[in-house]
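The structure that follows is given in the form of structure tokens.
All protein chains but one are shown at their positions in the complex.
Chain naming follows the written order as A, B and C, and within any one chain the residues start at number 1.
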Amino acid sequence: MDKPTRRIGVLTGGGDCPGLNAVIRAVTKDAIHHGIEVLGIEDGFLGLIEDRIRPLDERDVSNILTIGGTILGSSNKANPAKMPVGKDKSGKIIYKDLTEACLITLESQGIDTLVVVGGDGTMSCAAPFVERGIRAVGVPKTIDNDLWGTELTFGHLTAVEIATEALDRIHTTAASHHRAMVVEVMGRNAGWIALASGVASGSDVILLPEMPFDIDVVNEHVAMRSTKGKRFTIVCCAEGAYPRGGAQVVERNDPMSPDPIRLGGIAKWVSSQIEEKTSVESRHVVLGHVQRGGTPYAFDRILATLFGDAAMDLILNQRYSRLVAWQNGRITDVPLLESANRQRLVPADDPLVAAAKSVSTCFGI
Amino acid sequence: MDKPTRRIGVLTGGGDCPGLNAVIRAVTKDAIHHGIEVLGIEDGFLGLIEDRIRPLDERDVSNILTIGGTILGSSNKANPAKMPVGKDKSGKIIYKDLTEACLITLESQGIDTLVVVGGDGTMSCAAPFVERGIRAVGVPKTIDNDLWGTELTFGHLTAVEIATEALDRIHTTAASHHRAMVVEVMGRNAGWIALASGVASGSDVILLPEMPFDIDVVNEHVAMRSTKGKRFTIVCCAEGAYPRGGAQVVERNDPMSPDPIRLGGIAKWVSSQIEEKTSVESRHVVLGHVQRGGTPYAFDRILATLFGDAAMDLILNQRYSRLVAWQNGRITDVPLLESANRQRLVPADDPLVAAAKSVSTCFGI
Amino acid sequence: MDKPTRRIGVLTGGGDCPGLNAVIRAVTKDAIHHGIEVLGIEDGFLGLIEDRIRPLDERDVSNILTIGGTILGSSNKANPAKMPVGKDKSGKIIYKDLTEACLITLESQGIDTLVVVGGDGTMSCAAPFVERGIRAVGVPKTIDNDLWGTELTFGHLTAVEIATEALDRIHTTAASHHRAMVVEVMGRNAGWIALASGVASGSDVILLPEMPFDIDVVNEHVAMRSTKGKRFTIVCCAEGAYPRGGAQVVERNDPMSPDPIRLGGIAKWVSSQIEEKTSVESRHVVLGHVQRGGTPYAFDRILATLFGDAAMDLILNQRYSRLVAWQNGRITDVPLLESANRQRLVPADDPLVAAAKSVSTCFGI
Partner (left out) sequence: MDKPTRRIGVLTGGGDCPGLNAVIRAVTKDAIHHGIEVLGIEDGFLGLIEDRIRPLDERDVSNILTIGGTILGSSNKANPAKMPVGKDKSGKIIYKDLTEACLITLESQGIDTLVVVGGDGTMSCAAPFVERGIRAVGVPKTIDNDLWGTELTFGHLTAVEIATEALDRIHTTAASHHRAMVVEVMGRNAGWIALASGVASGSDVILLPEMPFDIDVVNEHVAMRSTKGKRFTIVCCAEGAYPRGGAQVVERNDPMSPDPIRLGGIAKWVSSQIEEKTSVESRHVVLGHVQRGGTPYAFDRILATLFGDAAMDLILNQRYSRLVAWQNGRITDVPLLESANRQRLVPADDPLVAAAKSVSTCFGI
């Protein structure tokens, strides 16, 4: 009676990712089990700014384990500390710090702890709140699996499965038509999806952002396969891969960089180069958003459930400002802001890179 | 003893398609069962020109039922009557009629009947042979399901399933981020894949080549959904769809037509228009080759087996120059060259169009 | 104003089936579009007896297209004309006619037309209402595809796909271990699922209820394959298949029939016979309920949408006492009670049976 009920708020930020709903479900069920109320904050930090918040009960999280995306909605761009609120006369965007509005929402809704599910950017948005003493725990989320501090995140493996299935399908077309097929998968800065799906599908060439490639080496590999009677080649290419040195180097992440090798265009460029230099007919495919939506595979539902449970454990043990993490094959946790501005990239000596080389995969280097 | 063994040759032409191997398997098994020898012609009519032909026995067609593509290989461009053999001084391609070379191959290999598996183009290539008295039966093949004379072809439904699965995945992303998502599926001239996968996935807008759309109608539909609380829209768009009238009309099938609405670019254009006119964030995805490769779904394996069996029935009954077909829910056959230069397009009063309208689907008209 | 709003009631009866929700969605959306109110009746005729009825609006049928089962619930046994209401002293079940209670519900809820989605049994339950002048239209539903009057029903193909995928998986185990594997699929009286999934998976033996088999013929086929170097055999067996003649004949559909060949036990019996008589190691698998649940494949979502739309067309055109049907590759309709007590069985000369024989499939006869 005299002990007031605790109340936590959950939000999901950044790009969607299969498994988000499994986290929301685990947190909500576990909290209710411990007599803690759960509020769902809509569309990430935007809901906190605009006070769009609704209670979550067991019914709300029933049957969501298999559903992709997030029942709470997300927003890619809402950073309370720097919200675009309009434009000045010269057309420049005016930003405003709306942290205070969020604090008022937290206060008025009686939220004593935030569960923040998101990536690097979302955790950065949480920083000002942590610094002002708001209790928060984080759950890492990234399709690309490039978050510093955790070796694995939910959703990543689902993306790898989807990419692998696509590569499997394309394999038969390549073989039937004696073509090179260049398939572009997600991964702007880190090539984990390309590496994993490339190995899983037995791709002949894998191109990663971490290893700028030499297009001549790629072409030689394609040509070499032809002479060995292999009349087709599969290239699995991260969207952020780029050719080594010289005039071909482009600004990654810069949508304004010149065609044809700007971000998102690398598969097309590699394909055109192969066709031009090797006389092997070539096609390209950009998988795009298909990789991040839909029903999570079993593994990611499990990992997300473990992460949600671990987040609640942190709260129950009053260990705030921590980020759930996976290290050495086990759940653990790290400082919430540890991963800010740091990325986990594929190292040159990664065991999977070595294994790929052992089965004759070309990395274009 | 005195009756010489019959010998048939099988070739697959045009783009690959799930179910080709099921046809090859059915023809080969059935032929062997009737004491007929089977020769596999490699890479479509190219193998006939170059005399690349190998015997097929039961072992060759074992375990291929589930494999996409074609074990015989295919070629998109080999037309014996008009083969490119080089360039003249001005760079113009020189064509030559190599029909005679093919006839020599048929003679020397002792092939008395051709089984031609392919689409419109492949059947056209077969015409000169039929005219010279070569026995041939055809099996229709088209991912797009736009071949005149048959209501259904194998591979089409597999493409529809793959497109639908992609649309399902994209649905959760659209809902989580309150976006419009424009998904481009195959279909240059006919919108069967877009219509079927659009209805199967519950897409909100379906754009077909047969119904030039008004982008304003599309935008109004997106906006109307927002006002009704539906914060996202899925657009399923055939690659050959195009906006109605005016300056925006582009030459379909002309790769030289100006950006941004040229073939293959329609999804991007629609997406940009939605974002510009409705303030709803929008993304596009081009599914591409993923739709035509890989393991066929059960239905297509069955249909392809029925087609292969029907082709052998034609041969056993000495009914040559016929094309296997599916009409009124049953196997039948039509004149081999009936479908040349004619396409089966989606009629405005197709029952599935009507059903789609009944569940509030917008066709942009 | 002066024209009162129409109000229809929808119920789903019998075993669940992928696509039921697509029908409910199509009917509801189309009705609302025409200004007709829709009421959902819970758990089939049971909801009509117990007056458990709720309005359905667009929101209720949003996002249900991909979900298996039925959002309305179903009941296998509720026949208003003969409801079990208790037991007499001797333990015999007492039945009561509750048709009147249903009529009162219809009256009080203002339902002017019933949309009955179900199989043979459900349509029989609808008969007394039709006879008393209640307006009703039917939508056929059967996993087994054995309903008289329609050549195709939604859900059937999903079952075939699921069974085929299972047979594909089992294929590699059989091949690795040189075993016979006997896989039992659904189909008590009709073998459509076994025939289709058997052909699609390239099963070596297919056993159907319509063709009592000779176990010696099956064993000879297994042994013959061994001598030809094929060290494994896949048997696809309908649950209602049974051996021909003699003491082995069992009462189908009689759960009391003696082991080991009673319904549901046929796969086990065939497997034990193979192992005993041929020295080929053998295993069996009973797929069971996995075949009837979960997300429908695209084709069934389309067919169910067409069926729902056709049901509404009947209502809008005031053509009552009709059952939507699929004949000759097109939507049509037949008298509602036409299918009562009649089944569509696999004929001996079905084209797919012929095609299966062409690729050397053994039917045990």
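Throughout what follows, contacts are C-beta pairs under 8 Å (C-beta built on N, C-alpha and C of every residue); 3 or more make two chains touch, one makes a residue touch a chain.
No experiment lies behind these values; they were computed from the predicted model shown.
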Contact set of the excluded chain (shown chains only): A, C
Touch criterion as defined above, residue of C:I41, C:L287, C:I302 or C:V353 at the omitted chain: C:L287
Chain not shown: contacting residue from C:A175, C:M224 or C:L345: C:A175
From A:S108, A:S279 or A:S360, residue that would touch the chain that is not displayed: A:S360
Residue among C:M83, C:L106, C:A166 or C:V235 touching the omitted chain: C:A166
Missing-partner contacts on chain C, residue numbers: 15-16, 18, 20, 43, 67-70, 73-76, 162, 165-166, 168-173, 175-178, 181, 283, 285-290, 292-295
Touching residues on chain A - with respect to the absent chain: 25-26, 29-30, 33, 62, 65-66, 151, 157, 160-161, 163-165, 168, 196-197, 199-202, 297-299, 301-302, 305-306, 308-309, 312, 326-331, 351-352, 354-356, 358-360
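Throughout what follows, only the chains that are shown with their structure count from here on.
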Chain contact topology (line, ring, star, complete or other): line
Copy pair chain B, chain C: interface residue numbering same or different (half cut): same
Chain centre separation in whole Å, for chain C relative to chain A (CA means): 42
Distance from chain B to chain A - Cα centre to Cα centre, in angstrom: 35
Inter-chain centre distance, chain B versus chain C - centres from mean C-alpha coordinates, in Å: 32
Residues of chain B touching at least two other chains: 165, 168
